[in-house]
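FYI, not all chains are in this one, though none of them got moved.
Chain nomenclature is as follows: A, B, C and D, assigned in order of appearance, with residue numbering initiated at 1 for each chain independently.
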Amino acid sequence: MVEQQNKGIGKQALQLVLASSDELEELKSDMEQLTYQYCLGKTGSMDLQKVVSAIETAAKRNHIIKEKLYREMHALYHAILEAVQGVTRGQVQLGDVMRTVGLRFAVVRGKPYANEDEGEWVAVALYGTIGAPIRGLEHETAGLGINHI
Amino acid sequence: MVEQQNKGIGKQALQLVLASSDELEELKSDMEQLTYQYCLGKTGSMDLQKVVSAIETAAKRNHIIKEKLYREMHALYHAILEAVQGVTRGQVQLGDVMRTVGLRFAVVRGKPYANEDEGEWVAVALYGTIGAPIRGLEHETAGLGINHI
Amino acid sequence: MVEQQNKGIGKQALQLVLASSDELEELKSDMEQLTYQYCLGKTGSMDLQKVVSAIETAAKRNHIIKEKLYREMHALYHAILEAVQGVTRGQVQLGDVMRTVGLRFAVVRGKPYANEDEGEWVAVALYGTIGAPIRGLEHETAGLGINHI
Amino acid sequence: MVEQQNKGIGKQALQLVLASSDELEELKSDMEQLTYQYCLGKTGSMDLQKVVSAIETAAKRNHIIKEKLYREMHALYHAILEAVQGVTRGQVQLGDVMRTVGLRFAVVRGKPYANEDEGEWVAVALYGTIGAPIRGLEHETAGLGINHI
């Protein structure tokens, strides 16, 4: 049996993208105790490539992921794609089906399992709006992707 | 332009499924102020039909949705399916691809937009674990579906 | 039990896109009796965004859908996407997978159920050809999407 | 350039599944002039396998398709799957996602192109209802699949 720590890496990532500025301060201290690494950012586009790229770039610049190591980039990439599937729900497409997103993203890296051998994992959480490319014609959307590194 | 209220119906639903018991008390008072209706529940299965059915049943029993009115059931059904796509990320399948879920779910109904004419919407949030049918061989998963009623 | 009227809104929409000019006259008088509102149009492109946009624009210009009301645009949008899935059968893509469409579309709005409380619904029907971007290298295709408004 | 005959094989199939009993008589004489072969049937299930099987069986029994010849069965099978995608719009699933269908189906075989070398093609059309496994909680659905034989 694989024992999981109290607070999952995915819940942590989701709470980061959902947090108000006050809640964010509290979460940051939580994460230091858990020795999780993370980065936060925003991205908005009708072009899915830009969304994927914004998350990858943030994770690399904040040294969450080693950009020279393909296994780390591969782990992050599939976690991003999984999160994007929650956001797009059915067709992994934005502009092609005439819609746009405005998203906050969080990338969290750490050891979520009590067993040390389970090693490091990465979580990508997305939260924001999706809708027509007309301000206000939009509703909320979210996604979570998780992978071992 | 469609103005949105401070706290989205989707964020509300996600926070309900992510909440610890302490956080839950706080959220419940939030929701009364917003005049949102909601229900919370748990479901776990290798059979996707049971997951869909558990959420539908809870929403009907708690009078979030009028079960005799197809337009309400239809709105809820598509919101559930969208949330399930976030959970399954690619194939809307559980047992068929040898995996199982343990999920908390929230169904929230209300008027998330400032413009009264936008009427009522429903949000379905899911959070829990997905993995092999062996305890512990699992990671977190989440999904959010939103629809007008 | 929800009783449905004799002629469904979807059948009406499909017959509109399949009709010859003679048949069209007959259908138009049918629809007046049913108090359905509708619009008809044509669109052809390798760019799926243009297909979605053409249908949305026609529905707005013909006052089938209130463009300022997101709940109506949202209902139409998902009905369009469902119809497009019938046309594309598997990948919601045109030019990216080297194919083009020439389509007639119909958007029909009204009350298809006998129970007044079921309110208004929208049907989007598509019929035409899909194939290589070379005239004649194509076969027929169709799709139907239905949603509550 | 490949010239197509006045009435497509797909339109023919769609009109067969949409027809009232009066319209059906008229269509049948149309089809004799076009030398198209066809069969018509009904199927209803929460089990997608039964839907596929009902259409295959009808096509074999009515000698639309030679059941001993794999190339014919293969052509029909893919046409059925394409039609089913129009019916299910996104997930090729029924009971697993808690829904059921009641469908009329038509299988039409013949030469839709003016150029004799284009040979025979098959069209599968589906029309009926999809929804919750409770009578009346359902809306219309349709699909069309086309393949060369």
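Observations
One rule holds for everything that comes next: a residue touches a chain if its C-beta (ideal position, glycine included) is under 8 Å from a C-beta of that chain, and two chains touch if they have at least 3 such contacts.
Here the structure is a predicted model, which is why all the values come from computation and not from measurement.
Count of copies in the whole complex in this file: 6, from one repeated sequence with 4 chains shown in place.
Definition applied: only the chains that are shown with their structure count from here on.
For the interfaces B-C and C-D, the C-beta contact count is higher for C-D.
Computed centre separation for the pair subunit A/subunit C is 36 angstrom, with centres defined by C-alpha atoms. Chain geometry summary: the mean Cα position of subunit B and that of subunit C are 29 Å apart. Rounded to a whole number, the gap between the C-alpha centres of subunit C and subunit D is 20 angstrom. Contact of a single residue of subunit A with at least two other chains is seen at positions 90, 136-137, 139. Residue ranges on subunit A touching subunit B, taken from their complex, read 1-4, 8-11, 14-15, 18, 82, 85-87, 89-90, 112, 121, 123, 125, 127, 135-137, 139-146.
Per the touch definition, subunit C reaches subunit B in the complex via residues 2, 69-71, 74-75, 78, 113, 115, 117-119, 121, 147-148. The residues of subunit C lying in touch with subunit A in their complex are 47-49, 52-53, 56, 70, 73-74, 77, 81, 84, 92-93, 96.
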